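As you look at this complex, bear in mind that one protein chain is not there, while each of the others sits in place.
For subunit A:
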């Protein structure tokens, strides 16, 4: 058990309810004042197959999964070997498994972990309506020392709507699970929630839900959706919630439709967004260029998964950076942002909506599977509101309206249909200041410069990056890698090292001066990212003068970047 956290893996056949049980453990622990993180790993099967949930609990906010697991609860051994690489175990680990499940896989045995076999299946059979995962929940609650009342509330919340019988069976399963653990020495896994924060001040959220909330907070009221793993939950969260705040979600026939629908809705004055993943983003590229040329604000949240092509849909990777930055044809300045934690999916999406609206340009917001589909217990995020709105044309002025007027900021007032005197045609053809199609060199030059200038000249304030620490060694990273990097930096500092961590939130337009300033005095620079071709490193090389000696720790998905690996890179260099 590392410092003040405890890590648990729960595995079982898909459909056994592993994810449900894990989420209940997380939420119950949250009710006792603990923070936590829950990641999921599933095979390619739609239903069935094998599923694993990874939980890490702690008295302080949890940045990432641990490098090892304290406890593994295995509901059966079916295909568990597929996850072995994702579940590092050692002699200090405890494995709880079913007495009737047969011999454990050799790779798991080789870890040297302590085994405890319990009559799980046998007990479930003796319970009317018994479910293995509820029994597992009881086992876990007892191992972790989560009190009965916290578990009961969470089970009631989840099962009440399925009727009293299901609820009673669930609670009976939990009780039976608890009693199986009686007499086992598990005190070392008990954590104390340090905080007594009011429960409304702690949230249990997934990154995808936070992206959805960020959209709504930012003012998005139209969403077009085409399902794709691992972005679908953003859309599924938005469908019922958007409707409550007076917005609408349309399920489109494909991503070509969804991206063009949001352009149409935004042309009509409604802040609009879609969410997708790599293959969908590839389909949307032509229309994102239309958003650039016609200066129609839109936000595209891209939840990255393993690529190229269909790739590894259920696993995380940071390999859509290139397409997000460079995927548009022509000189097409646009904004690329990236969330660097589960809770930051909220802020970054909300900020992205603000930037799109203010700059009348497309924003591609990058998150990934490990942020989107993981859950975290977090402090209630602050209410943030950005005051500037889309600049619109008010009413007929003395001078004729020019939709694409050359202004100091590069942003020109957008007339919204319904406004008399503002009639114009939005166009992907190059145009003059009025919007009239033009192939003239002067118009092209002016409009290209205007569209670039409005993005380059904006002061993005402190939000462009998260910076912490001081020192001659800097780790520069982005997105979900920021979690393990932060934890590694904390450990390194605890060991007496000085170092800084810079995690970029604004990737385009590049904040050259700001990063160079943030890197002043740096002698060694470690780049951490999750791609095969070092996309982030190449991006840094292309846009910034990087000081000192540079090393890169880059690896593709599906295995997560672990804090111990980052720490090793840092320490081996000191």
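Annotations for the structure displayed:
Assume contacts are C-beta pairs under 8 Å (C-beta built on N, C-alpha and C of every residue); 3 or more make two chains touch, one makes a residue touch a chain; residues count from 1.
By our rule, contacts and distances are computed from a predicted model.
As stated in its UniProt record, the chain not included in the shown complex is "2-oxoacid:ferredoxin oxidoreductase subunit beta", which appears among "2-oxoacid:ferredoxin oxidoreductase subunit beta", "Acetolactate synthase-1/3 small subunit", "1,2-phenylacetyl-CoA epoxidase subunit A" or "Sn-glycerol-3-phosphate ABC transporter ATP-binding protein UgpC".
Across the entire complex, the residue among A:97, A:263 or A:281 in touch with the chain not shown is A:263.
From the options A:203, A:347, A:464 or A:536, the residue with contact to the chain not on display is A:203. Within the full complex, the residue among A:7, A:294 or A:447 touching the omitted chain is A:294.
The chain omitted from view is touched by exactly one of A:331, A:423 or A:498, namely A:423. Mapped onto subunit A, contacts with the missing chain fall at residues 27, 30-31, 199-205, 209, 213, 216-217, 221-222, 224, 241, 243-248, 250, 252-254, 256-270, 272, 286-287, 289-290, 294, 377, 380, 415, 417-429, 436-437.
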